[in-house]
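One protein chain is absent from this view; the other protein chains keep their places.
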Amino acid sequence: MFARVLVANRGEIAVRIVRALREMKIRSIAVFSDADRGALHVRLADEAEHIGPSPSGESYLRVDRILEAAKKHRAEAIHPGYGFLSENAGFAAACAEAGIVFIGPSPDSIRRLGSKTAARMLAKQAGAPVVPGSEEPATDIERARALARQIGYPVLLKAAAGGGGKGMRRVDVEGELEAAIRDASSEAERAFQNGEVYIEKVIEKPRHIEIQIAGDHYGNLVHLGERECSLQRRHQKIIEECPSPFVAKRPEMRAAMGEAALKIARAAAYDNLGTVEFLADDQANFYFLEVNTRLQVEHPVTELVTGFDLVQLQLRIAAGQALPFTQKDIAWRGWAMECRVSAEDPENQFFPSPGKIRQLREPSGPGVRLDSGVYPGWTVPLDYDPLLAKLVAWGAERNTAVQRLQRALSEYVISGIQTNIAFFREILDDPEFLAGSLSTEFVPDFLARRKPLAEPAPQLDTAVAMAALAHFQNARERAASAGKADAGRWLTEGRGQLLR
Amino acid sequence: MFARVLVANRGEIAVRIVRALREMKIRSIAVFSDADRGALHVRLADEAEHIGPSPSGESYLRVDRILEAAKKHRAEAIHPGYGFLSENAGFAAACAEAGIVFIGPSPDSIRRLGSKTAARMLAKQAGAPVVPGSEEPATDIERARALARQIGYPVLLKAAAGGGGKGMRRVDVEGELEAAIRDASSEAERAFQNGEVYIEKVIEKPRHIEIQIAGDHYGNLVHLGERECSLQRRHQKIIEECPSPFVAKRPEMRAAMGEAALKIARAAAYDNLGTVEFLADDQANFYFLEVNTRLQVEHPVTELVTGFDLVQLQLRIAAGQALPFTQKDIAWRGWAMECRVSAEDPENQFFPSPGKIRQLREPSGPGVRLDSGVYPGWTVPLDYDPLLAKLVAWGAERNTAVQRLQRALSEYVISGIQTNIAFFREILDDPEFLAGSLSTEFVPDFLARRKPLAEPAPQLDTAVAMAALAHFQNARERAASAGKADAGRWLTEGRGQLLR
Amino acid sequence: MKWQVAVNGRSIEIDSEQLASVTQVEPGVYSVLLDGASYEIRLSETSSGLSAEVGGRRFEVEVRDPRDTSRGTRTQLGSGRQNIAAPMPGKVVRVLVNVGDAVDVGQGLVVVEAMKMQNEMKASRPGRVIEVRALAGQTVGAGDTLVVLE
Partner (left out) sequence: MKWQVAVNGRSIEIDSEQLASVTQVEPGVYSVLLDGASYEIRLSETSSGLSAEVGGRRFEVEVRDPRDTSRGTRTQLGSGRQNIAAPMPGKVVRVLVNVGDAVDVGQGLVVVEAMKMQNEMKASRPGRVIEVRALAGQTVGAGDTLVVLE
């Protein structure tokens, strides 16, 4: 096993990896930008190296600086986390050239699965179901028209190089096709410097269900079951769970999706961890979407249900160990659900809300896991994505997991910045959500039908008024420091004055 | 199910129960003494009632005040937690008379198992193995001598009404017996107002292994496996785990101990949760010790391994629901281990260390559960026992659980008072502990062979000196507020000044 | 003595003889026991006064001192003009309106980028643009006025 590993990431995932390294008695090396000098991952790591100014293009995306830090700190391997350089085949290759192990699949596997069109073709050839659509970019309008007619409207245009919804257009009738291709292509060009778009059938109200896979250097490949990640806002997942409430009722679906995922992995000579994403319709048909060739944000829900530590597993695989289990050893127990707690304001169009965290109370107790990257007094930088922490709950049944998540959310306080904590409490209380009726349309639908909170009970108003008055008196006393205010006996601070 | 439940306890266990109630959407009612007005369980509960001054005899042990609070708050049931009134048959009976459900076994079961000699007799009659010894108090010295000779020295004298090691004496030779009975009896008289002592065979270097049982109102009784609690200091458990490293290698032992525990439970017409404690010798013989007729402090390790929520289970049983599983549905997965984090100073004879918590950083992340009853700024009162929190880790194997516990302990900071956090890190690093070679003599042996920590590396001294100098400069700047100190460029606060 | 406290605009009268228990448990965090119920209330000073948070709900609070007769009810911000301010620090990516434009509810005014997201600031009521302070490429702080509507 490695003795020294560099973590080429920041935030909660860097903390997660540093924790795994500590548990394995491997020395952890953090890297940080200007904004992250005091970040939690730097505080918790054994070693730390500055790699540049705050913008990620000048720090966390700088292959040269990261390799330099790795050499200086004599790192034997680099864990890229997710995002940043994690799916960058060039980075993986540069690590290999520098004699450092990249903790992830080979540059070749990353390349073969990195382009959506290439991955789609590979999946189709491997015998995995794909969404009906074009294999090549839709450049010729006549051929695009013929194909769209053959697939049947509505169709979806997607950027070949893309992600995050950029370069995506839904087309309902043929008359809109040409203009939509033009728009989507120019948007994709701007976003990814690659204007290629392709055509796919629209799956109405699909579920997003993905399969976690793991493979070693010796050709052993297994799947660790599915996660349902249908709850998305602007193509960003916000709640994930394992198992999927849809698949849980259809055990044959897990086996079929698992087999499809493994076909793709085999075809790409895949090793280490990866995730094969699918869309599923309400008839339990599923279609290959894409492969994420790295650790997934939502990996904790799989960990809680299978009992494996996926980050430790990544390290073992990268160090050349064989998978310590076979497919038949994998068992799923209970239910896990995750909320991505972010610095954003649900009451104000989900605007990002960077800034200083004034107070922090983190939940714990039975069935609750918190993977956090922040601390009280930490200033959440505006340079990176707004994810603060992942709150995960496990329960023997889905309902127990939801109730524990609700309980944990009720204890979770982050003040000084806005977060989506209260918004999650609303979703987790929604009857459709509780019934497991999910789709990627769920969040937009929910936002459209969301009702304002009921007026608070008058007694709550009174309690707030009393606290405010006490606070006011305290402030005045501090300010005046002379002459005690006669705020009445209930305002006395301290103990034992409850008299009713 | 109940709509309103009162929690007749304080500290981490009251918080634990309030959390379960919130998850079950039951309104929680806390009670508190003067010292606990601002305690975490009061802050987290839905309702709260003051029940008296700080000494527990005037508050948490006052049956009348607690029942008054229950009536005022229209509680349908009372959860007693552990300690205080939890094993008080009179309290259980008083609840019944007041028309309030006591969450625990019947007053009759508590009575039958409450006296150690009575429980021992019941166990023997039920066919469970007991430590060879006297059934009646050793009052007649001649009969005591004969019995001790028959059992074989060394023997142990124990208080019939006791616990916590009071009234306990080891006798190695017959010549010491009479004086030892006199001393033990007077100590027991002082401590428990009952001077009765009995004689038992000494089990050398025994393991403390206990069986968790659960029964409903319909005669269904199951066991949830064992916990090993051999790590004790002054008869107080400090580290517990499930499974026992000894039993894990002997599956037949779990079945046999489980069956013995259920025999005793059946004989006592037991319902709700309970724990049957045994001593085991290195030949895998086990002997009944006593029954705890309540929730055990260390219940989380069983929860993590079996997947059940034992507090929720207690509530369901008390509300008249049948056990939702049978013996064959119970499965044990992985390994869980708990440290009892207490306000005491291991560097100073484990003296209690009440006082104000200045800083608190609580660990979380993969495999870690923290059941805590404190918060930053909370003043740990000197009136109650020093338990602050229970830190529990789960792993697929014992080694993983230990490593996660070590990692979590390394993140855990409680400043302002002394705690045993660093002491646990030493124990968890001990080769004998890691080998699972445990006994109730482990902690005293460890303390005897404990070595002072190695001198810190010179670089750590330098880092401490640099931090202290920065702190000194900050303090001086704040004080002087004029004239910047020339502490050199590395002292500049903030970001980006790392230049080496 | 009687105090008036406005909670989200609702006026609450607190009698200083009223029985309850209020304890500051952490800086700015109050435990209130009232009629048997336990509340935990977090207070913080904001630019516009005092803000309270209970169980994820936010309340704007104003305490009126009964002895300070000079201080009347806080006047509302003028309803004729509306300043569109940046809700967070970021970079102005695009300005979508010009001075003199008539805007409708929901119409985009300025696009600000922060935390890897582009966020469109929208008009919350119809009006006319009387001032544009935002410049594409410019870095803005939270609360900086970007556009003024009338």
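So that you can tell them apart, the chains are marked A, B and C in the order they are listed, and the count of residues begins at 1 in each.
Rule of thumb we're sticking to: contacts are C-beta pairs under 8 Å (C-beta built on N, C-alpha and C of every residue); 3 or more make two chains touch, one makes a residue touch a chain.
Predicted model, so just to flag it, every value in this text is computed and none were measured.
Trainee: Tell me the shown chains the invisible chain touches, ordered by label.
Mentor: Result: the unshown chain touches A, B.
Trainee: Return the single residue from B:Gly355, B:Gly377 or B:Gly436 that touches the missing chain.
Mentor: B:Gly355
Trainee: Thinking of the whole complex, not just what is shown, which of A:Arg37, A:Arg250 or A:Arg476 touches the missing chain?
Mentor: A:Arg37
Trainee: Could you tell me which of B:Gln193, B:Gln283, B:Thr326 or B:Gln459 touches the chain that is not displayed?
Mentor: B:Gln459
Trainee: From the list B:Gln321, B:Ser410 or B:Ser437, pick the residue that touches the absent chain.
Mentor: In the complete complex, the chain left out is touched by residue B:Ser410.
Trainee: List every residue of chain B that touches the chain not included in the displayed model.
Mentor: Against the missing chain, chain B presents residues 343-345, 348-355, 358-359, 382-386, 409-410, 413, 415-416, 421-422, 425, 453, 456, 459-472, 474, 486-491, 493-495, 497-500.
Trainee: Since one chain isn't shown, list which residues of chain A touch it in the complete complex.
Mentor: Per the touch rule, chain A residues meeting the hidden chain are 30, 37-38, 42-50, 72-73, 375-378.
One rule holds for everything that comes next: only the chains that are shown with their structure count from here on.
Trainee: As a test of whether you follow the contact definition, which chain pair has the most C-beta contact pairs?
Mentor: Max contact pairs: A-C.
Trainee: Looking at CA centres, what chain is most distant from chain C?
Mentor: Ranked by distance of C-alpha centres from chain C, the top chain is B.
Trainee: From the C-alpha centre of chain B to that of chain C, how far is it in Å?
Mentor: 48
Trainee: For chain A and chain C, what's the span in angstrom between their mean Cα positions?
Mentor: Comparing mean C-alpha positions, chain C is 31 Å from chain A.
Trainee: Quick one: which residues in chain A touch 2 or more of the other chains?
Mentor: Residues 410, 494-495, 498.
Trainee: Provide the list of chain C residues touching at least two other chains, using ranges where the numbers run on.
Mentor: Answer for chain C, listing residues that touch two or more other chains: 21, 23, 26, 33, 37.
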